[in-house]
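What you see is part of a larger complex, with each chain still in position.
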Amino acid sequence: MRTPLEKPADVQRDELVQALATGELSLHKLPETLSAREAASIRREALEQAAGTKTSGLAHYSFDAEAVSSSNCENLIGVAQVPMGAVGPVPVRGDYIDDDRYVPLATTEGALIASVNRGCATLRAAGGAVVRVEDVGMTRAPVFRTSGIRESKSFVAWVEENEEEIRTQIEATSRYLKMKDIRPFMMGSTVFLRFRFATGDAMGMNMATLACNRVIQDLIVPETGVSFVSLSGNYCVDKKPSAVNVQEGRGKRIFAEVELDKEVLARYLKTNADDLVEVQYRKNMLGSTAAGSMGMNAHYANMVAAFFVATGQDIAQVVEGALGTTCIEARGDGGVYISIFMPDVPLGAIGGGTTLQTQSDALSLMGVSLDPDQPGAAAMQVAELLGATVLAGELSLMGALSSHHLASAHNELGRPTPPSNGHADAA
Amino acid sequence: MRTPLEKPADVQRDELVQALATGELSLHKLPETLSAREAASIRREALEQAAGTKTSGLAHYSFDAEAVSSSNCENLIGVAQVPMGAVGPVPVRGDYIDDDRYVPLATTEGALIASVNRGCATLRAAGGAVVRVEDVGMTRAPVFRTSGIRESKSFVAWVEENEEEIRTQIEATSRYLKMKDIRPFMMGSTVFLRFRFATGDAMGMNMATLACNRVIQDLIVPETGVSFVSLSGNYCVDKKPSAVNVQEGRGKRIFAEVELDKEVLARYLKTNADDLVEVQYRKNMLGSTAAGSMGMNAHYANMVAAFFVATGQDIAQVVEGALGTTCIEARGDGGVYISIFMPDVPLGAIGGGTTLQTQSDALSLMGVSLDPDQPGAAAMQVAELLGATVLAGELSLMGALSSHHLASAHNELGRPTPPSNGHADAA
């Protein structure tokens, strides 16, 4: 039961709107007695007033505003409605899924879904996408200051000698968390400890962070006396493209592949092995080299972003998840072998945005559900689905480029050309 | 007027659902006579049937399904509802905006908005964020094959000599498009031409792509006889982190800064100059160096992603937009200077996802509107708003890390701690 407000609701509401609109009241200082939906409505009206405009769709949401306000989004004002389409069936030949599944993708970029869907048809014609995922684990790397090299080395030695005690304390913070290892990196008076964790079905960054903080405060600092500088030392590396994540991995490491014969290339991708291999060579290999790019691929980012939005992953982690290398090799009589490699994909099947209504719907539609007997398996399924989807999108765009159909892709795909100020299928 | 269906609607509907669910019918092959909303409903039901599940929120959208299906999202099945919150007022001191504005952010990651909002309060206390944006322009780099170095060099020379003719043909493809320049890069038998365009208020990738295709097909190939390999040669670089984009820029190049005195640091960020500068040094500088990271910052990706989702930008371009370097320097008596630098931010105020209902709402709430007398100004406003928002988020997280409050940020910010399988404010 909420306590009665002192003024009539509509009067109070107007005053609150006014106070927010003028900036007198902070967005997060609305009375806690308001429901999350009411608060969102008041904030929205205030913003409308401040901007002298009216919104038309922000209020049109069906998620649980209380839960969302508490766990996902402060200062709620409404919803961003991102259109969700589907591709598939996507033929996944993995260790966790050996089945054909539909995959929902949320995007605003015309032609992307049509293109990925063409890739799915290609995969089906070729017997499916072989997918393998390694559960590298979530990482977090706090940074410490010492007096110099000698203390840095003795600190690292202490950590190595006390790994079991560290593990024990860390794993006491959550029953879902297992510490895999600690990778130290030192330069002069600076020491990074890159902790790596198995986090079950969760992406796991929060539990990793909390566990690191606990063991640093309770054990590492008291025992060693080093100065604790920051809970994240950017050697984690979260949401930045980095060499260490490519080398060591982070989250899931995903591999997928397919062989396409001459007929499939011609029928589904309107191309042939020679042209496809040449685009691969001059674009993905030489172009990325010329550009000093960490992504030797055509457009992983498109599929990863659309998949992450649809399934409630941390969208900022697209930055990491989109790294990787595509290989296309001539094989057999006019066929090709195509593989993708994604070294650094944080994702989960529980927690964060995955529990939201539509995002949870998307996971359900892919047939992903938590299995209490196999913790972590649902997240591996999500990764396998992503891998197959990225492969589908990659081969479709590479096909379009090699047959010089990118610019005309919209017409081909049975849709009117978007206005010239729109955005197209990326490359 | 739609033509009458041959069977009763409900019978036909069931058959279509069934055909899709079994994979007999392709997702994009539903009868064109169906409305986009009906088609989405049928696809959704088919996916539910295929997965043996029911969805709860996907149908809850208010955008114009016909327009969305045609321009943004094929195989529509519904909506991803991403919660939208607001931060602000954000005090922007730019060339295009000199005002305090509320900024909507769409995210599922608890604590992010609260943290950015704390940064906004800090900016307000410090007199606002100085922001400057350079309109570098959209790029697209097709790749060509020659017989070798000699032909590559003569091809490049031809392009330089014929730049005016190329410009003329390109600018004939759209009245919004101006060609800025062409940057060639050659290695052996491979030549990249990185075209750079002013694209007005649009992000502009589609018009850039179409224009490149046209001038290649109509002028460059016929006149030079070189082999055209791919419309994108990965030297563009779209949606991959790359050195060339950092050096040359792409989209908008954004700078923002603020000075914080001792009192503001203590009151708003619970920290002091020494601690903040040390975290900057060991995390953003040394940690990123140790990691071989292209991002010398704490978490641009979080703000960029939330801003891009809210305002209908191409979400996959978060990969580029999140690159950049934060500087924090001691200044004055216990104060600091903090700046951000974002070299590679593609964004727009028209086209793509910006025209969708809620995304358009978000732009309106920020006070962004197209000015026919000043084409391009609205996109510059969007960039200034993003710059100030990223600065706010960056200084807030850096403050939290330097005062060791990251792990406890949730409580501080007046919210319950999320479940340990959730995700926290990134770092």
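Annotations for the structure displayed:
The chains carry the letters A and B, assigned in the order they are written, with residues numbered from 1 in each.
By definition in this document, a contact is a pair of C-beta atoms (placed from the backbone, for glycine too) under 8 Å apart; a residue touches a chain by one contact, two chains touch by 3 or more.
Bear in mind that the values here come from a model prediction, so they are computed numbers and not experimental data.
Of the identical chains making up the complex in this file, 2 are positioned in the shown model, whereas the full set numbers 4.
As a working rule, only the chains that are shown with their structure count from here on.
Centre-to-centre separation of subunit A and subunit B, using mean CA positions: 15 Å.
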